[in-house]
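Shown here: the complex without one of its protein chains, the others still in place.
After this line comes chain A, so read on.
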Amino acid sequence: RCGWETAMGKKLIGCPVCIEHKKYSRNALLFNLGLVCDARTKTCALEPIVKKLSGYLTTLELESGFISNEESKQKLLPIMSTLLEELNATGACTLPIDESNTINLKLIEQRRDPLIVQEYDVPVFTQCKDHFIKSQWDLTTQQILAYIDGFRHIQKISAEADVELNLVRIAVQNLLYYGVVTLVSIFQYSNVYCTTPTVQSLIDDRSIQEECLNYVTKKGQKRACLRDVFQLYCGLTPGTTVRDLCSRYSQQLQRVDERRLIQYGLMKALIRRLQKYPVKVTRDERSRPPRLYTGCHSYDEICCKTGMSYKELDERLENDPNIIVCWK
């Protein structure tokens, strides 16, 4: 088993192996190839390497007595120094053992578990789509790639690409894990957004300014100015729909694509979406308890699940005196 221990300011990672056999003096061979790091290093990426190495060495020993043989044991020294140098330099190394055996090792970055992807989430590429090398990815991902445009939600991608919903979810989750995409919400002109404290980063951070202005400017137009874009973001307030924004700030929107404005704002958390949650607060004894109108499901979710449009849902709920709506 792989384990490590901290002592004297250093961390030791090792994977002890015990091979029992009569041919060994004491009937067993015990060995352990370990790595020594500074105690503060994050070493989770190194553990699989240590484990893999110990597995390889075990196999080598069982096949050809690599470690117990005094002569071949000498090869361990150059192997270990190559290992140290190359891992530190490039994070990968190739260790030729003999004519037929080579060990390849690579440090894999550990990432955090991604969020669960819902049917009403919209994946959007974090970098330019053209940089994406299709052939490196699995078939499902390749099939849905064309449909990821930052506006189609999972359910729509599944329908249009003709791929089963769950497969789309898993593929997008995979892309999310590698930071290739991020998730935003469905865009509609009736949506309501508001600013977050992060919106000030547009003022503070020159690189975000550049990136934002390049992203939101309408194609073929001169680059929009910071003041207009900032005013637009600040124009998003609770109670204001995107449609309202467009009519109030038509001058500022001359050079700005409002859909990309919203998209960028959500990706960088400059703004957040205010979702509607219906709650059935009063009901008579005889009717069934509410299943969807409990305050746990947003309009986005309900519309996705039931196939209703926003307008239909709105009309249905507005006429019901027992239902109140919360925005958050």
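Annotations
In the analysis below, a residue touches a chain if its C-beta (ideal position, glycine included) is under 8 Å from a C-beta of that chain, and two chains touch if they have at least 3 such contacts; residues count from 1.
Here, contacts and distances are computed from a predicted model.
Matching "Histidine-containing phosphotransfer protein", "GATOR complex protein NPRL3", "Protein phosphatase" or "Two-component response regulator" against the UniProt entry of the left-out chain gives the name "GATOR complex protein NPRL3".
Of the listed residues A:75, A:156, A:259 or A:272, the one in contact with the hidden chain in the full complex is A:272.
Contact with the chain not shown here comes from a single listed residue; of A:37, A:80, A:308 or A:325, that residue is A:325.
Touching the missing chain, out of A:73, A:129, A:223 or A:305, is residue A:223.
Mapped onto chain A, the interface with the missing chain covers residues 1-7, 44, 48, 51-52, 55, 59, 108, 113-114, 116, 136-138, 170, 173-174, 177-178, 194-197, 199-200, 203-204, 206, 209-210, 213, 222-227, 230-231, 233-234, 237-239, 255, 272, 277, 279-281, 290, 294-296, 324-328.
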